[in-house]
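Partial complex: the chains shown occupy the same locations as in the complete assembly.
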Amino acid sequence: MGVGTEAAPPLLELAGINKSFGGVAALREVDFTLRAGEIHGLVGENGAGKSTLMKIIAGVHADYGGTLRIDGQPLRFRSARDALRAGIGMVHQELSIVPDLTVAENVFLGSQPITRFGVVDWRRMNARAAELLRDLGIDVDPRVPIGSLPIGLQQLIEIARVLFSGARIIILDEPTSALSPPEIERLFGLLRGLRASGRSMIFISHFLDDILNVSDTVTIFRNGRKIVTAAASDASKGWVIENMIGKGHEDLEESYTSDMMLDSKPDAAVVLETSGLRHGRAFRDVSLRVRAGEVLGIYGFMGSGQLELARALFGKLRPDGGTLTIGGRQVTLNGTAAAKRAGVAFVPESRRSMLFSHEPIYKNMSISILDRLHPVLLRPAAERSLAERHVVSLGIRPPRVDQALGTLSGGNQQKVGLAKWLTYLPKVLVLSEPTRGMDVGAKEDVVKIVRSLREQGVGIVVVSSEPETVLSLSDRILVMRKGEIAREFASETVSKDRLLDAA
Amino acid sequence: ADMVKETMRSEKPLKAAFSNAGLQATWCAQGKRAAEWWGKLLNVEITWFDGELSATKQRAAIDNMASQKWDFVAIQAFGIGTLTAPVGKMIDAGVPVLDMDTLIAPLEQINVHSFLAPDNEFMGASVTQALLDAIGGAGTIIMTQGALGHTGAQGRARGFESVVKKFPKVEVLDTTPADWDVTKAVRIWETHLTKFPKIDAAFFHNDDMALAAWNVMKARGRTDIKIGGVDAMPPALQAVTEGRMHATVRNPSCRIHGGAVLAGVAAVLNGEKSGQGIPKHIITDGPVVTKENAPGMQWMQDHYLI
Amino acid sequence: MSARVTETGRGASPAVMNWLRGRLSNIAPFLTLLFLIVFFSIASPSFATLGNVGNILNQISITAIMAVGLTYVILCAEIDLSVASVANATGIVLAYFTLQDSYANIANVPVDGWAAILLALASCFALGAVNAFGVTRIGIPSFIMTLAMLQIGAGICAMLVRGQIAYNVPPLIATLGQKALGPIPYVVIVAAVFLLVGHLVLTYTRFGRYVYMVGGNREAAEYSGVNVKLVLASVMIISAVCSGTAGMVGVAYFGSAQQNEFDSYLLDSISAVVVGGTSLFGGRGGIGNTIVGLLVLGVLNNGLDHINIDSFLKILIRGLILLAALIINIYAQRLRSAQSAPAH
């Protein structure tokens, strides 16, 4: 794969980078080169070390081995501040905005414009922010707290902050996970514009199509090592996957099939039914029905209310109106414990809000079934043996149930989050963004788990803003738009395009 | 000297403001009742400003007091020197200010109508004397002090030392302060009882600490220790009567508070002048209380006489 | 995914290290304790005597009862600033419903001993329930809620005893506070029972596990179907009831019930819990830690009484030793968590 060699030193050059966290290597002997005016795509499984490498470039991790050169100059950043001064800006994987500050301040976070007298120039800041955001097609009052905006907008504003910071090197770590397809297109347009003006970008995503679409060069990571760098035009999706996971990709193709037959199961019992459910401005008039052994997909762009709906089904949000019927009984859920008792299980989209990272695997798995093991006491032996069963059947690695969960890879952590509901099957399982940020291998594992639960007669609701996820899992699909059900697909062929059209 | 004109019950109700260190303290609470009883007798309407055992809270309360109109004012300071400004303001406005028990400020700094207080040194000395007499002038003694910053505690300690000095055969084992805190007194005494196999007498800067420590002594079967305290409040009188305590000395709360009411009324009705009709400093010492005079002391307190 | 297998296959020796590091944050306060014991034993002949060991146990007992409840609260990443105030109020309620000698001069309402104890327990339960309600239903941060309760408790004390001192408590409580079972004072036994039960509940019951999980990650606990509000409400009430019991036994132990009697116990009990190594951020620690913390503070306070240093300096010295103990804890924890930090 031809990486061109030029006389002038590359804009950014990393050589022999090693980084470990408490003895566990995250990066091993990584070399990486970024040239001026290129968009460099980065792919790799969860935990491959992409974010870690980017955080080294952006000055977040200061203790690493190897050298970093900019324009041939060896540098070592001790903080994000150092990197910013050297012209490196990064959009982090986790949304990093300050919710209580205004939109304008978040656009200028850390570098608020000041007047001659060294005083923050609020007027100029608001005006500039409004102007910059309008360039991005965002029309908001720069004086409102950013926390009051929909999450997709927040993400866009964070991206805007880095794009407009004047950085020469812009790192985008999975920036699109909260964006809707049109927003993503818009973002790509912007990136291309910036490239034309000579800036360089590193772009990380698990959406290989996006990567191949927008990048000039692609680098593939696996298990802390750089595997290969290639021109994007030379790379095919299959080839990328092969290099990412280090094996043949035939068995993974299925989840990438965009079209599938949707068939409902008219004779199975209804396990979940809502009618006219609504909550504040998040969603309204939601009526749906899920039968045993059926997977209902709910698709919508970020902020369409589907995440809130999922929470309402699990008693985390209290609906303002409408009815909820579970297993034939109308219920009012005043808390997640009540939902669990009624037979609903829930897996949230964020790993952070699903797991106890300091606790061992088995405690993470048993937390939801302790009441079934004994009304008062703990049964550690039973907990362990149940956990061992799940660890084996789900292929969780390492298969040691006493290991602290925080030391597992993201995908494995996510499986643990699912496993806690598998001992005593719920009537209804609600999955919120079950594959967000997951690599293709882990995604496939999730698909298998969901299929097997469906076979066992669990009614499943999959809520996601990723079309592939919904398409690969669902028997029937509802599309939500602005808090309302806009369209139902049942017994017909659905393609990604049709889904996006409806949203 | 001439007899002072008899103090009369006022025709129209007088308005007086009282403040003491903190009504949490029994001594202060008793003083409040005494002042109110004497006030009713002499037709004085008393408004109370509680210091809540906090220098800053009392200061705020006295600031508020100073911005209102009073016929006379009586104050027991919690923190010496913290009330000077508002009290000075009242004095300047011609309000007679009676200082009770503790200095509002060094007498050089402030010109109060009169200062009614016991002599702490005398109280410490006289109880110590009673204790040492009881152990025959020889043996071991422990002093458990109040908060070291408290002038009362300082005076009582001086009194204690002045007497002990005269007894060469008396050994002072320890003088750790318990800061008026009964929980600390208990802790310290548990250590004392372990550390010292023979303790003949113990002088506490107040009765509350003495009674708390007595519990520890009883639990360890060390009730042979002669205990002395200060204040002679009813619970201590009971303890003296029952023999739990050997002696205590009366810090006459009723006399001081009632006296303040009387002095205030006299100043308003009779125009009694500071340093002329009434001395600048009235020493209000009470007697040492032992088994013999305890019941009488109780009766007098019941009637707010001492 | 297969790549992971090899990666974690060689994890055996890190596991041992992990275990040791895990212990470290418990060992650190323990070392502090040992150091203090050795130091005071050398500095004073009267320190390392059997009688004095009894003293130390006696002296930490009341704090211990309070600290049990506080440990639950802190494990949940909350705080209870009202422990001492609730203890005081409960002790005073108990005395208020007990016949007092006339010299106590309190206009109280004497009832039967059992009734008085029940009423006192009911009051601390009620105060805890108010805390629980404020924190879980209204959503007031526990720091603020219990700050207000601290003042309310003081108000209740003032209202009931009105500056007087009550001396009598029901016979059962008097026995617990002042008598001994053979050589062991009942107050030590009560504290031991509270610590033991506290430990057993935390370690061997579902509720105990929930406490750790709620403290470790509240959101995850909620998404696992744990009734987080119920757990939080329970720990606030447990804390108040422990404090109330400490207050009841305490007034018997000290022989009197009066305002502000327990004030110093707030700092003492919080210090005991955190010096023991229980994390203020929840999810980590336990009664074992609290016991070590209690002993560190107990030995420190008691030891300083045994050595002859300037009384005025003692306060500063205690503060500095406390700080040193905390720093040691932090470094131990740092060493430990260098390994087990959660991935992002």
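By letter and in written order, the chains are A, B and C; residue numbering begins at 1 in each of them.
Just so we're on the same page, contacts are C-beta pairs under 8 Å (C-beta built on N, C-alpha and C of every residue); 3 or more make two chains touch, one makes a residue touch a chain.
Note that the structure is predicted; figures quoted are calculated from it, not measured.
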What is the chain count formula for the full complex in this file, using the labels shown? A x1, B x1, C x2
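Just so it is clear, only the chains that are shown with their structure count from here on.
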Based on the averaged CA atom positions, which chain is farthest from chain B? A
If you average the Cα atoms of chain A and of chain C to get two centres, how far apart are those centres in Å? 42
Measuring centre to centre with CA averages, how many angstrom lie between chain B and chain C? 36
Any idea which chain C residues touch chain B in the complex? 46, 49, 51-52, 54-55, 58-59, 62, 101, 103-105, 158, 162-165, 167, 178-180, 185, 250, 253-256, 258-262, 264-265, 301-302, 305-306, 311-312
Touching residues on chain C, where the partner in the complex is chain A: 1-5, 7-9, 11, 14-15, 18, 203-210, 212-213, 216-217, 219-230, 283-284, 338-344
Inside the complex, what are the residues of chain A that reach chain C? 21-24, 45, 47, 51, 93-94, 222-223, 245-247, 314, 316, 335-337, 339-341, 345-348, 352-359, 363, 367-368, 370-371, 374-378, 395, 397-398, 400, 403-404, 406-413, 420, 441-442, 445
